[in-house]
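Omission of a single protein chain aside, the complex is shown with its protein chains in their original locations.
Our next item is chain A:
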Amino acid sequence: MRIALFITCVNDLAFPATGIAVTRILRRLGHTVDFPADQTCCGQMHANTGYRAEAMPMVRNYVDVFDSYDAIVVPSGSCTAMIRDQYPRLHPPATSVAARTYELSELLVDVLGVTDVGAEFPETVTYHPTCHGLRMLRLGDRPLTLLRQVRGIKLVELGDAEECCGFGGTFALKNPDVSTAMLTDKCARVRDTGARVLAAADNSCLAHIGGGLDRHRSGVRAVHYAEILAETGATS
C-alpha cells in the first residue's frame, strides 16, 4: 500500500515533531511513507473564512499531489474534515482522493487494523476530542483506543470534554473575547484533571489551549497524540 503523508501547513512550519512522530510510528509498523514535496495547504482557513475562490487552487493542488496514493494520512482532524467533508462539494473530481484521506487514528485502526503501536509513555495524560474530529469525522474513541495501549500511560478523563475550546480558526482573532472566555473554561477543566500532558488530534486547537495553559503557567504540556504514540521510552 502506498501511504503518503499530508503534513498540513501549520504542522510543517510550527509542529514538525508531529510529522516526525507519524513517520516513526508508520515505519515502526513496517510501512513506508512518502512525503510528496509539492504539497502545501488544504485551504481550510480560506474556505471557512469566506474565501472559497482563494481556497480552490489549494484544493486542486491537493488532488494533483495525492491522487496516485492508496492512503493519505493527515495528523490533523480539522484538515482531514476539510478534505473529506468540503472537497467533494467544492470540487467533484476530489471525491475519490478525499475518500482515501484519513486522520492518523483512522488509518491505524480502520485501514491498518492496529491498536497497539508499541509505544511507552509513563505520564498522566488527558485527551481533548477536538470538534472537527468529534463531529465531522466521527473519530469516536479511536485516538483513545490507541492511547490506552501505550505502556506506562495514565489516562484521566477531561470534564466537559466535548465542548469547543474556542479556537475555531479565524474565530479566535475575530471574536477574541468570546474565544478567551471559552479558552479559560477549557484550561480550567484541563487543570482540574491534574494531568501533566494534554493530548489532542489537532495542533491548531492545541496551540490555542496550550498557549492558554502556558499563559497561566499551569505546567501542563500540550502535545499531539501522535507524539505520544511515537515514544518508546527506549531513547529518552
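Observations
Everything that follows uses one rule, which is that a residue touches a chain if its C-beta (ideal position, glycine included) is under 8 Å from a C-beta of that chain, and two chains touch if they have at least 3 such contacts; residues count from 1.
What we mean here is this: contacts and distances are computed from a predicted model.
The chain not displayed here is annotated in its UniProt record as "L-lactate dehydrogenase complex protein LldF", chosen from "L-lactate dehydrogenase complex protein LldF", "MrpF/PhaF family protein", "Glycosyltransferase involved in cell wall biosynthesis" or "ABC transporter substrate-binding protein".
Within the full complex, the residue among A:73, A:131, A:197 or A:229 touching the omitted chain is A:131. From the options A:55, A:74 or A:153, the residue with contact to the chain not on display is A:55. Of the residues in chain A, those that touch the hidden partner chain are 7, 9, 11-17, 19-20, 23, 35, 37-41, 43, 45-52, 54-55, 57-58, 61, 65, 86, 131-132, 134-136, 162-164, 166-184, 207-208, 210-212, 214-215.
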